[in-house]
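Only a single protein chain was left out; the remaining protein chains are all shown in position.
Moving on, here comes subunit A:
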Amino acid sequence: MFTLKNGRLPPADVKNIIFFVRPRLELMDIIADNITSEDRHHSSRDFHILFVPRRSMLCEQRLKEQGVLGSFINIDEYILDLIPYDGDLLSMEYESAFRECYLENDQTSLYHTAKGLMTLQALYGTIPQIYGKGECARLVANMMLRMKREFAGSQNQILPVFDTLLLLDRNVDLLTPLATQLTYEGLIDEIYGISNGYVKLPPEKFAQKKQGEGSKDLPTEPKKLQLNSAEELYAEIRDKNFNAVGAALSKKAKIISAAFEERHNAKTVGEIKQFVSQLPHMQAARSSLANHTSIAELIKDITSAYIIQCFPIKSHYVNTYIEDCIAQKDPLIKILRLVCMQSVCNNGLKHKVMDYYKREILQTYGYEHILTLNNLEKAGLLKPQTGSRNNYPTIRKTLKLWMEDANEQNPNDISYVYSGYSPLSIRLTQILARPGWRSIEEVLKMLPGPHFEERQQLPSGLHKKRQQGENRTSLVFFLGGVTYAEIAALRFLSQVEDSGMEYVIATTKLINGTTWIKSLMDRPESPTQ
């Protein structure tokens, strides 16, 4: 398996070449290049192309224009909509979903979402209740209901696994991804970027220090680690606030070294045997501990200067802070996150302030960013204050988004994931489960897009008979992306004993503020390249 690159295909003694591609035009050009340069060398290879998740007429047309469509023996689609990332997490890994929906009015990702949800329902039963908030959520629900009508009669008779589906637009809660996530996993993602379940870390801290060897030959290859709940320790600490991770790690260290000490107590052959049989597990735990201790150290070194927080600070302090950041030429994305955050919290920026920021950004980082700023305005992340009242304080107070005394060590509220700020999206989810959205009608009306509830008729006999105390399961789908901190908050809600609800999370893409803002940026091609 190789990644797609321009030029000749890597040499391999194989007959069949299969391209797995997203239906994107620029990829078609690369494939065409691959094939045309291939033909000269061997002509005996067979080519196949599989589009993920769906075939695209435009791409096939492009291949035809490039004169290579005929080279393919098979052209088909590999319907992979939702990719499982963890026991409770599905993602479509559709990077451009937010941009397409809110900037370009392109509903392709929503169609794929609806299709993916139909597949999910075919496997896990019809979801009887659908809730949603936002324009895109409405569209997806409409498509699902229509698809259900279209496929009526052909459905499998499966006892439903999910009780409810909640569709949430990212633009209902634009603020959350802008802030820096403060859970362990969130911070790893903010700083190093988790991509497809893997993170690449600077290698220095992971060097095996052996005696007699100097620190001369430090490894230069970044250290690649897989991150998911299969790793016992990681499952334990991933969703903790970073400030609680240190304690958890040291506790774990004590347990592990105690376990290793056991060997001195092993007297009989039987005991030794039992100890030895546990060794692989213990060693894995020890190396896992070492890894995470290193990561935690790395993060600790960086965090202080990095964190973008949202607290009720007087606006002129914010202005000065942003001004200083620009003057010091901090990374552009950080500036954009700050400016957008200020705009979102205040229902827009004062005209003068906004123009000032924009001018500062253009002068400092270059005029070309005028396009990016335009995009941010279109997406509603940046807007001038209009006459209308600022609703944000009302929303904040009603939904209790800012908690003064967040308990980071032993959290009692979801606000711990941002050390005091509760993500609006998750608060909505929490309220939906109990006491229901009817209690916050007013606030819902202030948030963009319609909110709705749909019921899907279940065939008789498939109604779940719930035992006393059995939890309900809800699938929460974030259209336009979700952050690790939000996932952590939902996992926290699943674990709270009296919530009575378990959450499974699905999204178009796992995002953080940086990747999200990046997806909205436009960079004109420079003439020199």
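We adopt the following convention: contacts are C-beta pairs under 8 Å (C-beta built on N, C-alpha and C of every residue); 3 or more make two chains touch, one makes a residue touch a chain; residues count from 1.
To be clear about the criterion, contacts and distances are computed from a predicted model.
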| item | value |
| --- | --- |
| Options "Vacuolar protein sorting-associated protein 16 homolog", "Zinc ribbon domain containing 2", "Large ribosomal subunit protein bL17m" or "CST complex subunit CTC1": UniProt name of the undisplayed chain | "Vacuolar protein sorting-associated protein 16 homolog" |
| Residue of A:337, A:358 or A:427 in touch with the missing chain, whole complex considered | A:358 |
| Which residue of A:55, A:223, A:286 or A:518 touches the chain not shown here | A:55 |
| Contact partner of the left-out chain, one of A:146, A:254 or A:281 | A:146 |
| Selected residue (touches chain absent from view) among A:44, A:220, A:328 or A:410 | A:328 |
| Positions on subunit A where the hidden chain makes contact | 23, 25-26, 54-58, 61, 104-108, 110-111, 114, 139, 142-143, 146, 149-154, 323-324, 326-329, 355, 358-360, 362-368, 370-371, 374, 522, 524-527 |
